[in-house]
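Just one protein chain is left out here, and the rest sit where they should.
Just so it is clear, A, B and C label the chains in written order, and each chain counts residues from 1 on its own.
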Amino acid sequence: MNLFKFSSPQTFYSLAGKLAPAFGVIAAVLAAIGLYISFFVAPTDAVQGEVYRIIFIHVPAAWMSMVIYLAMAFWSAIGLGLGTRVSFYMSKALAPTGALFCFLALWTGALWGRPTWGTYWAWDARMTSQLLLLFLYFGHIALTNAIEDARRADKAGAIIALVGAVNIPVIYFSVKWWNTLHQGSSINLTKISVVNTMLIGMLIMALAAWAYSIAVALVRVRSIILERERRTEWAGVEIAAQGGRA
Amino acid sequence: MSKAFIAVLRRDLLLAWRSRADLLVALSFFVVVASLFPFGVGSDPDQLRAIGPGVVWVAALLATLLALPRMFSQDFDSGVLEQLLLSQEPPVVWVSAKIAAHWLSTGLPLVVVSPLLALMYGLKPSAIEVLALALLIGTPILSLIGAIGAALTLGLRGAGSLLALLVLPLMVPVLIFGAGSVDAWASGIGLRAHLLLMGGGLFAALALAPFASAAALRITMD
Amino acid sequence: MQWQDPGTGLNSIAKAAPTARQKCNPDVVIFLTTKRLPDTPWRVVECTPMLEIHDLACLRGDRLLFRRLGLSVQAGELWRIAGANGVGKTSLLRLLCGLATPDEGEVRWQRKTIQQERESFHAALLYLGHASALNDLLTPLENLHFACAAAGDAVDTAACSAALTRIGLGQQLDLPTKVLSQGQRRRVGLARMLLATQRLLWILDEPFTALDVAAAAELAQVIAQHAKAGGMVIFTSHQDADFGMPVRTLDVGKFGGAFSA
Partner (left out) sequence: MNWDSLSAFIDMGGRGAFVWGSYGVTLALIVAELWTLSQRRRDTLRRLSRLQQLNGDELNGNDSQSS
């Protein structure tokens, strides 16, 4: 039954199985160091007090949500260009984590905004773009889930990811333009006097978020690969071996 | 212009004319949505004048969205899209023709009717001109972006709401600059920047969206 | 059975080349590709099939419809695709047209894959699918004229109405298509064939469905004529028809999937 003789999903499957725990450990260690710095090393901010400590998750989450969307677009472009199925699987595996970070950026932004500027939500350029990015994630996930034919779902998701990625700068720029024009809520996000320890803490938390995202995406892609490659010989063997234990 | 482009454009416009009752429904939807807002926010003339351009734009966005599934679905069901994909011409040619026909039959009427709605919102005559001009540049972008979504959601269950979720976030920049142009003009900043940006957006959409829609249609038909 | 062993299709052509050199006259045989060998004064004629299918596999959702399907079609041949409902006849035809991408294997037109040769292949192809490709609000004449123009054929309205009149729709030229019966709709497709004789390869999905006896006979005649003139016709059908010439059969069911995960 050696019909679908594509080796790359198989190689990627075992590679992902080896790498995922490693990235998971890196994420845990980095998060522990990052959290220690954010709560015990970084000093209290003179203006905002303790509440600024939210930025140690807010900023990495916002970065991550953007990076993951770009990574999805990257994998989609590779998938459409080279026809490699693993790229589509990666793109699909990244989407839920990207949406998660996008939501976290909004949530922590709101909780930070309330004590700092007296409002949970402002139609500020960054928050509004973040909200639109969340809609892009929702659209991508909804589209790929609505299409039953797996190959069509892969490619349609890839197209919408690419279209979205092209639009992200346009959206950000237009929202910023709209915001400065209306002057409705001018919020200065850089009111904190950033000291080195804060920056280091933020960077370490961001690296932890990177490692976490990679680990989670790799674990998720393993399920996707098994599901989609189940007709191949090697996946059959793997399912038979693992299925008994599940 | 290529033969297939002309043939598709002529046929789609003829079809639009034959089913003009459907187009009137979309147009009435536009008018009804735009006239609902005063009931919600009150009839204070100053307030209405302030929200007028935005309301007309949002209504235009929704009316475009309502008409989008029609762009490909009939031809998808009847097998015409298959035939078009087998044409010698690259798909992007006739996809462009279909988008053009769609805009001419659904977008352009919105532009024509918009001054009427602007009057109801108490906009000054010069502001009305600006609004119509912005709609004239902006609605083709909506059709172009919408075509991608319409091609991707073709034949799916719940295609309508999925389409809205996909394309509405992408249309926000058009809304911002379209509605903003009237404000900019009214506040004396001048129109130039807005119109230039929208024109640039239109060219970018013209250059990219037909290719993306054609690729999406190939994927859908596979 | 005429289908070739897919793995050795090209090899057997290469092996056949020396005999072809002796037997074929390059000036007479139109549909053969000719190639000049570097060290010989004569031209070698390779009796290449126009359309070749190699090792084709098709998956639909969870089901493997067929695999290792091979076929080579030469000018003047008439092929009937046989098989029970659901074995993937329509899927095969869509793969042949290039509407769908094969899960494995490839389709070649004049030795190049149809993806490489998209334009010239589509210029030589007429596909009439299951759906009629007619719009209800247009008249048969408008539908036919559009179909020709969109495909890239320069056919004027007069020729379209002549074709429609010939297949018995002369009275319905200016009526909307929605008042036509199923059989009459099918006849519009027949008219399209009459106007596409210059297209070498016809791929027809169930062309005899809903046609009455007279129309079916006329269709069989049109198909046979096309093949005799050097064209190729691949079709699916549940009915038996008399073409007055040999019809080769490909049974898709014989390539059925061994598993359906």
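Simple rule for what comes next: a residue touches a chain if its C-beta (ideal position, glycine included) is under 8 Å from a C-beta of that chain, and two chains touch if they have at least 3 such contacts.
Please read all numbers here as calculations on a predicted model, not as lab measurements.
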| query | Among A:30, A:80 or A:104, which residue is in touch with the absent chain? | reply | A:104
| Hidden partner chain, residues of subunit A it touches | 39-40, 42-44, 49-51, 53-54, 57-58, 61, 96-97, 100, 103-104, 107-108, 111-112, 114-115, 212, 216, 219-220, 222-223, 226-227, 230, 236, 239-240, 242-246
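In this text, only the chains that are shown with their structure count from here on.
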| If you average all the Cα positions, which chain's own average lands nearest? | B
| field | subunit A and subunit C: spacing of chain centres that average the CA atoms, whole Å | value | 48
| remark: Chain centres from averaged Cα atoms put subunit B and subunit C apart, in whole Å, by 40
| field | subunit A-subunit B separation of Cα centroids, rounded to whole Å | value | 32
| query | At which residue positions does subunit C touch at least two other chains? | reply | none
| Residue ranges of subunit B in contact with subunit A within the complex | 148, 152-153, 156-158, 162, 165-166, 168-170, 172-173, 176-177, 180, 183-184, 189, 201, 208, 212, 215-216, 219-220, 222
| field | subunit B - residues contacting subunit C, complex | value | 3-4, 6-8, 11, 14-15, 18-19, 74-75, 77-80, 82-89, 94, 221-222
| task | Report the residues of subunit C in contact with subunit A in the complex, numbered from low to high. | result | 57, 59, 61, 64, 67, 103-104, 258-259, 261
